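Omission of a single protein chain aside, the complex is shown with its protein chains in their original locations.
Labels for the chains are A, B and C, by order of writing; each one numbers its residues from 1.
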Amino acid sequence: MPDGATIALGGLSMNSAPMAFVRELVRADKRDLTVVAIVAGMCVDWLVAAGAVSRVVAGLVSFEGLGLAPHFRRAVERGETTMEEYSEHLLICRLQAQARRLPFMPTVAGLGTDVPALHAGSGTLRIETDTATGRPYVACTPLAVDVAVVHVHEADATGNARVHPKLIWMDSEIVNAADRSVVTAERIVDNASFTAEPHRSSYPRFMVDAVCAAPRGAYPTSCFPDYGHDDGFYADYVAACGSPADFGAFWERRIAGPETWDDVLAANGAAVTDGRVAGGST
Amino acid sequence: MPDGATIALGGLSMNSAPMAFVRELVRADKRDLTVVAIVAGMCVDWLVAAGAVSRVVAGLVSFEGLGLAPHFRRAVERGETTMEEYSEHLLICRLQAQARRLPFMPTVAGLGTDVPALHAGSGTLRIETDTATGRPYVACTPLAVDVAVVHVHEADATGNARVHPKLIWMDSEIVNAADRSVVTAERIVDNASFTAEPHRSSYPRFMVDAVCAAPRGAYPTSCFPDYGHDDGFYADYVAACGSPADFGAFWERRIAGPETWDDVLAANGAAVTDGRVAGGST
Amino acid sequence: MTGAPAVVPSYSCTIDELMVVAFSRALANDTRAFNGAASFVPVCAYRLARRTHAPELVWAASSIAVDADPAVVGSSTLSDELWGGASMLANSPADFWTYAQGARYNTFAFRGAQMDAYGNVNNSVIGPYHSPKVRLPGGGGMADLGCMIPRIYLWSTTHGPRTFVERLDFRSGLGWGDGGDHRASLGLPGGPRLCVTSLCVFDFEPETKRMRLASLHPGVSVEDVQSATGFEVLLPAGEVPITAQPSAEELHILRTEVDPSGARRREF
Partner (left out) sequence: MTGAPAVVPSYSCTIDELMVVAFSRALANDTRAFNGAASFVPVCAYRLARRTHAPELVWAASSIAVDADPAVVGSSTLSDELWGGASMLANSPADFWTYAQGARYNTFAFRGAQMDAYGNVNNSVIGPYHSPKVRLPGGGGMADLGCMIPRIYLWSTTHGPRTFVERLDFRSGLGWGDGGDHRASLGLPGGPRLCVTSLCVFDFEPETKRMRLASLHPGVSVEDVQSATGFEVLLPAGEVPITAQPSAEELHILRTEVDPSGARRREF
C-alpha cells in the first residue's frame, strides 16, 4: 500500500469498518491516500487525524447522532483534505461501472441536486439525455480503486470469506471494483467450514488477495451479531477532540500507542470475550 | 392473466420452472401470450404446444443435451410464433432497466454479434457510443412484464418466500421487473419460519402478489435439493413429438388431461415423496 | 444550530410524541418505508402506524430488516438492535437499491441541516462549498432517495431560521426541486408530502410546491412559525388548524410498545 494509493474501506457508518487495518495504516505513517468510503465515520477520522489522507471520496462521513467526525470536518474546512462528495448511490454506480468494465452506469440519483455539478469539471459524473425518451440521467464513470479492505466474520486461508448472517451492506461493491482486496476476519476457519454451507459464503477466494486475522477488528464500530458499536468510545473521542492536548493523549493511549490490536482493545476495556461490547470506555 | 398478457417465467433450463402454474395456463386455454424466459425449455414448449403463445422473448429455449424444444422449434419455423431473441445478459439488462426505472442499462454484451441488429427496428436495443471514451455499448431499454411467475421452496401466507439453499438463478430479475408476481411454493410455512432465519429469505412479501401451494410444482424440471429434473420425462416427451398422434396421447395422458397436479405427478410416476425424483416415466 | 423558540405544548404529551403521532397519522396502509441513520422520529412513526391504523405498512429497519419489530429502539437506527422480528434481511446492493429505484419502497423521510421552501435539503456544507464554514457529513443517500422515492417526508426537531432557509448553501437532497413541475420534468416520481417540525406541520401547495402551514402545534402562532422560518410561509385558506392531539391509545402504544426506552427523545 504505497503512499498516494486509492484505498476503499468497507463498513457502513458505525458498522463493520476494518478498524484494526486502519490502525496499521496509521502506524505505518502513510501519506497522501485517497480514501473511498460510501458511508463512513471513525475510519476516515483516524486516517485524517494521522495526516494520511489527501482526499476523501464519500457519500457521508459522520458519527450519526453522536456528532460530526471532527478531524474530517476540520481538515476539509481548512482545505487540508479534499472531500470529493457523491451520494451513496452515485458512488455505488461509479464502483459498479468499474467492476463491470462499463464506460458508465446510468442512474436518476442526483438529478436536480447540486451534486453532479461538483463533478462536471472532472467528468466523473455527467448529466446526459436518453436519446429515445428524452429522459435525463446521470452517467457515473468508473472509479478505479487500488485496494479494498473489508472486515468479515470468517475467512479461510485461501481467501474464501463470509459475513454473518449475510452480507448486507455495500462492501461487495468495493471488493468488486478494486484491483486487489484485503479481508480482515474475526476468525480464520478451515475451508471445510465453507464447503459445509457454501450458500452462506460472501466472497470467493479469487476475489480476495490477502486475509488477516483480526479478532474484534471492527472495534469501535460494530460487527454484529458478535458485538455492537461502542457508544462510549465515540463519546470519549468526540470529547477529546475539544483540545489538541486532550486528543493527543487520547490518541496515544487508546488508538495509536498500544503495541498490538489486543492492546488497543484492552486500553478501551473491550478485550475479546464471548459477549457483545457494551460501553467499554476506560 | 388475460389473453395477450406478457408473462415472465422463472427457472433456468431444466431447473425450477413453475410447471404446475404453466399447466394451469394450458388448461385455461390462454391465447396470444408473450412469454419472457431468460433460459427456458419445457415451460415454453408446453405453452407453445397449447397454442397459447404468440411471442417468445428469450435467450435460449432447449432441452439441453436431450434435444431441441420441438413445438417451439416448429412454431417458429412455421412463423406461428415469433422468437424475439436476446442473449441472457441483454435480457437481464432490459429487465433491470425496467426494475430500476432507468431509460436503459448499458452493457458490452452482444457487441460484434448479430443480436443487436435484430432489435434496431423496434429500438429495444441500441448500439451507442460513450461520449467520453468513444467506447461502444449496447443500451438495453426497459422490458415491461405484466406478471412474473417463479417457483420457490417455501412461502408464507403474506408472500414472503425463499429458495433453498439460496436464490441462485435469475428469477429475482423477473420479479423485480414485473408489475405483479406470483409465487408457487413447494410448501406453505408459518411466518415464524422466516423470522427465525431472516437472512435466508429470497423475496419480501411486498414483491409478491399471490402465493400458491404447488408441491413438486417444478416437475419435470428440478427443484433441488428436493428433486432433480426427470430425464425420462424429457426423453418420452421428445419421442412422442415424432408424431402428432403420439404427442396427442402423451399430452392428454401425462400433461393436460389429469384433473389435478397430483394426478399429473401420478401419471408420470413422480408422486410427491420425500426422495428425489429418479427416472419417473410410466 | 437552531434559533427555535421554546414550545411547551399544553397537552399531556411531549413534543416528540406530538411529532411522532402527527407523522404516523399521515402514513397510509400501503406505506413501504425504510430508514437511515439517526431517524428516531420516523422509525417511531412507522412502528406506531403499523400498530394503529396501517397494519400492512412495511418498514425495513436500516433499509435492511423487512418487517422488523424490535422490543426497543436502541441508540442507532442503523444497528442490528433494531432488526428483531424481521422476515427478511435484504442485501443492500442487490435488493435495497433495486426496490428503492423501482419505488417498491415508496416512502422515505429525511432532514437536513438546512431545508428550503420546496423541501430540498442541505447536509453538506454551511457557507461556500469549497471553503465551508462548517463541513457537514454529506448528503448520504438523500440525493438518491429524494429522486427515487415517491412519498417523501421531512421532519425537523429544530425549527428555526437557520434550518428553514430561503436558499440552501448546497442542495444535497431533492424535494420538489425548483417547484412547480420541476421534479416531474426530470422524470422523477412523487415528491415531498409533509414536513413535521417542532412548531407545526407543513404540507406543500399543489401548484408551486412550496411549504404551506397545515397545522400549528398547540400554543404556536402563525407568527411564531414565520419568525422561525427563513422563507415566506404559505397559509391555507381559512383558519390554520391545531395539530390533532394524540389519542390515549396512540400515546400508550408509543410509550409502552413502540419506544419504551424513549429513543425518540435523542433527537431533541
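To be clear about the criterion, contacts are C-beta pairs under 8 Å (C-beta built on N, C-alpha and C of every residue); 3 or more make two chains touch, one makes a residue touch a chain.
Everything numeric in this text was worked out from a predicted model, so none of it was measured.
In the full complex, the chain left out of view touches A, B, C. Of the candidate positions B:Gly59, B:Pro103, B:Pro204 or B:Pro258, contact with the unshown chain belongs to B:Gly59.
If you put the hidden chain back, the residue from B:Ala28, B:Ala120, B:Ala144 or B:Ile168 that touches it is B:Ile168. The residue touching the chain not shown here, chosen from B:Pro2, B:Gly123 or B:Pro225, is B:Pro225.
Per the touch definition above, the residue from B:Leu9, B:Val39, B:Ala52 or B:Ala270 contacting the chain not shown is B:Val39. What chain C contributes to its contact with the hidden chain is residues 91, 93-94. Chain A meets the missing chain through residues 96, 99-102, 156, 160, 172, 176, 191, 194-195, 198-199, 201, 203-207.
Touching residues on chain B toward the chain that is not drawn are 12-15, 39, 58-62, 64-65, 68-69, 72-74, 76-77, 79, 83, 85, 87-90, 92, 107-115, 118, 133, 135-136, 165-170, 172-173, 222, 224-225, 228-229, 231.
Keep this in mind: only the chains that are shown with their structure count from here on.
The touch graph of these protein chains is complete, with an edge between every pair of chains. Chain geometry summary: the mean Cα position of chain A and that of chain C are 27 Å apart. Centre-to-centre spacing of chain A and chain B amounts to 40 Å, using the average Cα coordinate of each chain. Touching of two or more other chains is recorded for residues 100-102, 198-199 of chain B. Shown for chain C are the residues that touch two or more other chains, namely 89-90, 97, 101, 148.
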